[in-house]
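Worksheet: the structure to be examined is printed underneath.
All protein chains of the complex are present and in place, except for one that has been dropped.
Letters A, B and C name the chains as they come in the text, with residue numbers starting at 1 for each one.
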Amino acid sequence: QAEPLIFERGGMDRCGVDLPEPKGLKTRLGGLERKDAIGLPGLAEPETMRHYVRLSRKNYAIDLGLYPLGSCTMKHNPRLNEKVARMPGFADVHPLQPASTVQGAYQVMGELAHWLMTLTNMPAVALSPKAGAHGEFCGMMAIRAKLDADGQTGRRRILVPESAHGTNPATAVQCGFTVDEIPADKTGRVDMEAFKAKLGEDVAGIMLTNPNTCGLFERDIREIADLIHEAGGYFYCDGANFNAIVGRVRPGDLGVDAMHINLHKTFSTPHGGGGPGSGPTVLSEALAPFAPVPYVVATEKDGWDLVEHMDEAEGTPFGRMAAFHGQMGMFTRALTYMMSHGSDGLKQVAEDAVLNANYIQARLSHVMTVAFEGTCMHEALFDDRFLKDTGVTTLDFAKAMIDEGYHPMTMYFPLVVHGAMLIEPTETESMSGLDRFIEVLDALATAAKAGDTGRFLAAPVHAPTKRLDETRAARQPVLRWTPSADAAE
Amino acid sequence: QAEPLIFERGGMDRCGVDLPEPKGLKTRLGGLERKDAIGLPGLAEPETMRHYVRLSRKNYAIDLGLYPLGSCTMKHNPRLNEKVARMPGFADVHPLQPASTVQGAYQVMGELAHWLMTLTNMPAVALSPKAGAHGEFCGMMAIRAKLDADGQTGRRRILVPESAHGTNPATAVQCGFTVDEIPADKTGRVDMEAFKAKLGEDVAGIMLTNPNTCGLFERDIREIADLIHEAGGYFYCDGANFNAIVGRVRPGDLGVDAMHINLHKTFSTPHGGGGPGSGPTVLSEALAPFAPVPYVVATEKDGWDLVEHMDEAEGTPFGRMAAFHGQMGMFTRALTYMMSHGSDGLKQVAEDAVLNANYIQARLSHVMTVAFEGTCMHEALFDDRFLKDTGVTTLDFAKAMIDEGYHPMTMYFPLVVHGAMLIEPTETESMSGLDRFIEVLDALATAAKAGDTGRFLAAPVHAPTKRLDETRAARQPVLRWTPSADAAE
Amino acid sequence: MRYLPHTDTDRKAMLDAIGVASIDDLFTDVPEAARLDGLIDLPTKQTELQVERALAAMSSRNVAASHAPFFVGAGAYKHHVPATVDHLIQRSEFLTAYTPYQPEISQGTLQTLFEFQTQVALLTGMDVANASMYDGSTACAEAVMMAARVTRRTKAVMAGSVHPHYVEASQTLAKYSDVSISVTDAAPADLDAVIAEIDDTTACVVIQTPDIFGRLHDLREVSRIAHEKGALVIAVFTEAVSLGLVEAPGHMGADIAVGEGQSIGVGLNFGGPYVGLFACKDDRRFIRQMPGRLAGETIDADGRRGYVLTLSTREQHIRRDKATSNICTNAGLCSLAWTIHMTLLGEKGLTQLARLNHETACELADALSAVPGVELVNETFFNEFTILLPKNADQVVNDLARFGVLGGVPASRLYPGRFENYLIIAATETNTPEDIAVFAKALAGVL
Partner (left out) sequence: MRYLPHTDTDRKAMLDAIGVASIDDLFTDVPEAARLDGLIDLPTKQTELQVERALAAMSSRNVAASHAPFFVGAGAYKHHVPATVDHLIQRSEFLTAYTPYQPEISQGTLQTLFEFQTQVALLTGMDVANASMYDGSTACAEAVMMAARVTRRTKAVMAGSVHPHYVEASQTLAKYSDVSISVTDAAPADLDAVIAEIDDTTACVVIQTPDIFGRLHDLREVSRIAHEKGALVIAVFTEAVSLGLVEAPGHMGADIAVGEGQSIGVGLNFGGPYVGLFACKDDRRFIRQMPGRLAGETIDADGRRGYVLTLSTREQHIRRDKATSNICTNAGLCSLAWTIHMTLLGEKGLTQLARLNHETACELADALSAVPGVELVNETFFNEFTILLPKNADQVVNDLARFGVLGGVPASRLYPGRFENYLIIAATETNTPEDIAVFAKALAGVL
């Protein structure tokens, strides 16, 4: 059922809060009172509740079923984390309170930093990046600051594999670098010969996702690290896929100089329909002095303090990433999650994540086409060869999954594979749940090959809407409601 | 989609909690260790979450739409109430803690009692009844105790209108009374002549719902009260419909001797799929001495104390209704709700509830048949005359409402009307929401008259299940899962 | 007001549609003398912020169980409830639904109740269970009345070591019925006294295990004797977790098992709402006399499995004055919490939880027994036991509270004028070794 917009149902005189009557004091606004009506409709509390509850039911969610979006790590979000984040000492404190009144909050930051540094075997971490891409920005800024500090002003080229997340090249450019793509070899990994050929005096570093976006561990990673270091560059590791190795492999042992950690992936802070994220970034010895402000330090008398100005810092911070200290609400959730799992549980997380992906790959390899041979890490990558001549595209296949009650996998990414289908089940899926999913995909693949094309092209038919016209949205953008613009319906 | 039972998906070795390992101490159970496996399957936390989230989505709820169950007062449940009930000083205190450590909890009980007594103009209230029917039991026990104390051992007959809730006769019998039904007159109210004829020396009292279950105010209520008192009996008022008059009429002013108040109706504690309820019962001067233990009293030094033993009580309590002190979780919610509304807001509640019911009655009277002429109180009662010769029953009509996205109204109750449809919108429905509901009912009534019978007989088709076979369930009862009994599917 | 959607314009338009001039015209059936002119003398509406602050102030006047070493039991127990439970029961679709009278749009509630009934039956070792009662005490009272209906006898015998509130609730329900309840003395030899009372008019015997003092009872002997005389055995429990470690009533001959489910999923809540568990044998005579709601399996028009409320011919809304009980609610949301917590626990978690509770109690018993002047009364216990003190237990509990320790329930609070030096103490998985040490030290201090 269509749910109208609040603008079509609310009213200027309707309100879902009670407030005391203002006293009518003389204002001190210097004549800058707002003159015209704002135009914001309100709804009483019961109507507001229904509107958003009804809207929510048009969403798919982890709590409803498998959400196998490759590269996104859609794992179970424990509610203990939500409860902890709402404790008054965390949810109801201001970032600029005096240090004596927020020692517990600083402690959370200090302990989270300790966990992240220990899990990665890296000597420093910047907590303030507000999302993965912001963490990439942090790491690349540190590399740029280090190069500049060393007078390496000629090094401006960053190597990025063609399978990289789009954020990698975008971030590199944002830090004043140029991007040079490295091709993949036929095993889905960095083509070492091509990589070596690109090294040179203008190379600033490499941005590499590991496990990479094909779901594969870069076997030559130590050699890549050594070569880039020898060439005078730095190794940025995109940590989006840290879930595959947490507790079993420490990026610091692989020669990484900087890596962001998506707390909303590996450490299960909820995705919330697209955010907020949190992207703490670990830094090597070489880059640590350039870490941004602010950060917490332990004081001599068992307390914590915040270093928030550049000139107070021990090193030479490259700057400040954002107001205040980072995504505290995500820190509490992530720390709660880490403490719940412990070092043993986190290792099991990686193992079960990898086990589940390989189970899917193994059991579907007879009906779908696995992109690269061999075992995978935490996600299984298929291409669309199995759909050849069926008239069914990856998109159609994905939409048909919706009708079977599943969220589709990541489609058409990574770009190195034709019609990619990247399936990341995560470790919180049960074997019986995976079996059901496998059966559905098997049946769909079989149906596609059997020529049941109509079912795919029409899909989804069991979703809250039929297939939506994305082209129209881009060609004739309607980005807000206006009284006249209720056109379609 | 069918959701399996946990017994079909869980396992004896699966578990969604972590606990420390027991130490293996020698037990002190006197040899009464449990010998065999219990047979309780478990599920990991992610699977548990999904199972119950998915099940929840098979329910209709107030938060999804209008829930016009007459006599049930399905109004908006504010989440502030939920938040308050979970405050640690309320949710995490034990009923038998020393008084010095639960003064705030006693205060809640004391303040709630004050609100209830003031709203009803009654001198006493028993908070411990755990639901409306339990409150009826409380009030009728007080009447019985009073009669016995006065040596009125011949008075054992209770008059109950035929339109009464089934709980009324059941409760009367539970207190050792016999039930004598009074017919309704043609206006849907107590037939005064019949009532008068039934008065006599063996009459213990009357149980009367007001506004009554036809949604009508008993115009002669003062006379009824006076007559029953003159006859030596007492007046029990079923308070299920207090929502219609709260803040505008005080039952104590009508001559009531006892009345339960459904906190889960009038004061919006959530219905929770069938409970828990809470039924505090107000008592008149005559009955107050027989109020059950426990109850709170204000102490001299600004504190509160609990009277929990009969011999400590001032009067002669008829006993104890249940363990501990009543539904504290409902007290905090109801008090929060009352304080939010205040005396002005509660009056508005009654007015808007009555306004909404009359609006529905007025706007549907041309297509549906109103059971009794004139304005109604908080619920509108229709009968099935408008379905005559259509082949559509009240039940079919109700099921067709499901397909239109609405929960049906109360059906076949009260019994005094043929094929009754009792619609209680409550005050938390907006005018535009009522308009949509009215349009749907109008269209359904029109369709039924136009002979579109199939649509009604097949309904519901848009619900999680088709029409369920209730007869089969009763004839071949399957009240639990057993390994062998997965028959149907 | 934030919960009321109408504007005054709406109200005017609606009055017009109804055809009356003012809201007062809709209240003309109210006798004039009872029509209030102004407002009732109570505070007027307050903002959410104001109300929240006022209630928070009241809340802060209480000592929460999590904020002190806590050992209070006697019918309600402090256990850890996973955050998942409270999250799920707050789902709009569970929280704001009514009794599942329209099964096609209530399968969430109905299937959950069916799972609940099955879990209760398994836990108690009984055949079937209902969809829950108000609480343990009222479940007990209803069981007594049911036993009388099933046996068509009128005498009930209750052990004196059944929770006194349960005894009182049963006496209240039976007060004006033809059932008479005799209660044995709460002495050590409880079961012997009960057995001695059984005769050919006895409808049932009611025995709690673990009892109010924490002692475990073997029901097999009393069951054998009761059954010989045609009486039923009602087993009562107040600590559902005990059934993870202790033999189930159904395996010791009980005909009806009733108890408090609060320990699983529900929390303390200052005494309510709780969830009464009610299970019995699968016997037509029993099931027809059961109180409360029952969910049952059936099929829909397409032959697919579904659930409905069933056997409602026992109930007041159909049978009215012939009903088995006047009950018309269950403990809906609490039974949901119970089922979710039980599903999280499963066999593995429940048995482990029970064992932890028992071990913590064993350690506590040892620690307190070592305090000079303290004597452990129990030979057997699960997670609760009684100690005999050299002075008044009520005073000791108040003294302990001043030291920040919530140290149990004086037996005299439940048996006024008796057992004045007896203290009933519970231990659960939430008690740490530090809690135990603090308690022992504080107890030594106040004695």
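By definition in this document, contacts are C-beta pairs under 8 Å (C-beta built on N, C-alpha and C of every residue); 3 or more make two chains touch, one makes a residue touch a chain.
Predicted, not measured: the structure shown is a model, and the values here were computed from it.
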Chains in view that touch the one left out, judged over the entire complex: A, B, C
Listed residues A:123, A:315 or A:464, member touching the removed chain: A:464
Selected from A:119, A:203 or A:444 as touching the chain missing from the view: A:119
Touching residues on chain B - with respect to the absent chain: 11, 13-20, 43-47, 49, 53, 78-80, 82-83
Interface with the undisplayed chain - residues on chain C: 2, 47-49, 52, 66, 80, 82-83, 87, 90-92, 344, 429-430
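Assume only the chains that are shown with their structure count from here on.
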Computed distance of Cα centres, chain C from chain A, in Å: 46
Multi-partner residues of chain A (each touching 2 or more other chains): 18, 44-47, 49, 53, 78-79
Residue list for chain C, restricted to those that touch at least two other chains: 1-5, 45-46, 48, 82, 84, 86-87, 92
